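A single protein chain has been omitted; all remaining protein chains appear in their positions.
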Amino acid sequence: MSLQIVPWDRLFDAAASAQRNAHAPYSHFLVGAAVLTDDGRIHAGCNVENASYGLSTCAEQNAIAGAVAEGAKRIAALAIVASTTAPCPPCGRCRQTASEFALPETPVRSRASTGEEARYTVGELLPHAFGPEFL
Amino acid sequence: MSLQIVPWDRLFDAAASAQRNAHAPYSHFLVGAAVLTDDGRIHAGCNVENASYGLSTCAEQNAIAGAVAEGAKRIAALAIVASTTAPCPPCGRCRQTASEFALPETPVRSRASTGEEARYTVGELLPHAFGPEFL
Amino acid sequence: MSLQIVPWDRLFDAAASAQRNAHAPYSHFLVGAAVLTDDGRIHAGCNVENASYGLSTCAEQNAIAGAVAEGAKRIAALAIVASTTAPCPPCGRCRQTASEFALPETPVRSRASTGEEARYTVGELLPHAFGPEFL
Partner (left out) sequence: MSLQIVPWDRLFDAAASAQRNAHAPYSHFLVGAAVLTDDGRIHAGCNVENASYGLSTCAEQNAIAGAVAEGAKRIAALAIVASTTAPCPPCGRCRQTASEFALPETPVRSRASTGEEARYTVGELLPHAFGPEFL
């Protein structure tokens, strides 16, 4: 799937919808994410925190898990929205999760609440990637 | 939501559909789960493994995250299917994740591939629960 | 190893020492834990949080990982201290982690800052345990 045809506006809309449902009573940090799958569908997720902080899951991770549950094998793009003044990059765990289902050139975009946007690729976010070839 | 009206057959069907999409190239252990939310909707999930084993997520956890992303605040029932000869109970992390959104009396059922079924409640699976009241 | 000879005072002292080093800038919830291994050694751990909440690890989990790194195969007892008014039980993830290295009858004790103590076994905390026999 080429970069040109990623429907970023629809991805960001889906991410923003999920963000409104974020369960973040501990951090009060609301994040939404949406993935475009290789068959053209969009799946969104939000962060889901837990009283045991380490069991919290991220929006990006949950969006990907939702896509997989509906049959996706690859993700073609990832959009992130966070209630931040600067665009919020994905954490290391989400980069690893994306890497399991993406190519190095898969685009990732993050928007702050100011509208400011950062653009990366999965490969830029996880250089020297760990993957199944090491197992 | 009373126990009597939980649509278990629909929950198990949704869980079995998601199970077929499990990403389990490392364990080859395929699990599906579905939650009924307090507003009567059903959300399913499957396990999504990662080459870095510790970044793998469980079917139950992913089903709950999917429900939360669509606005659910509480889960009313949880169904699990696994490719096992005896019904597979949820792991400790999934019990903790369910506890964040469920009551002690919330029912959990697990079915083996033989059709054998185990029935629990969230409270039976996580007695002396850790929760936000300790923070 | 019989219950009678668990050196609980030494375990709680080790747990309290580790608790003072807890990295909890996000929750401000300080926890320490110590395990007795089957060869009589004691290993302690504290919670280690992360800005990405879901990458936080618990004191119990870290105490066990420390014991394993030094060669332990089994844990014989687990002590927990938390800055709470009632004794704080381990979360579901820590119950699952303990279960990997413990027997159902392995004792777990938790002390609040008031000195109040709760006593459990691993089996009481994780009934119907998930384990490798399901894989």
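As written, the chain order gives the labels A, B and C, with residue 1 at the start of each chain.
Note that a contact is a pair of C-beta atoms (placed from the backbone, for glycine too) under 8 Å apart; a residue touches a chain by one contact, two chains touch by 3 or more.
Here the structure is a predicted model, which is why all the values come from computation and not from measurement.
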> The complex has one chain that is not drawn here; which of the drawn chains does it touch?
Replying inline: A, B, C
>> If I consider the whole complex, including the chain that's not displayed, which of A:7, A:71 or A:89 touches that chain?
In response: A:89
> Which of C:64, C:80 or C:125 sits in contact with the chain that's absent?
Replying inline: C:64
> Taking the full complex into account, what residues of chain C touch the chain not shown?
Replying inline: 18, 21, 23, 25-26, 44-46, 48, 50-52, 55, 57, 61-66, 68-71, 93, 96-97, 100-101, 130-132, 134-135
> For chain A, which residues reach the chain that was dropped from this view?
Replying inline: 27, 29, 82, 84, 86, 88-97, 99, 118, 120, 124-130, 134-135
> At which residues does chain B meet the chain that is not included here?
Replying inline: 26-27, 49-58, 61, 91-93
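Here is the rule we go by: only the chains that are shown with their structure count from here on.
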> Same or different for chain A and chain C, where same means more than half of the interface numbers show up on both copies?
Replying inline: same
>> Please tell me the distance, in whole Å, between the geometric centres of chain B and chain C computed from their C-alpha atoms.
In response: 25
>> Between chain A and chain C, what distance separates the C-alpha centroids? Give it in angstrom.
In response: 33
> Touching two or more other chains, which residues of chain A qualify?
Replying inline: 26, 51-52, 55, 57, 61, 93
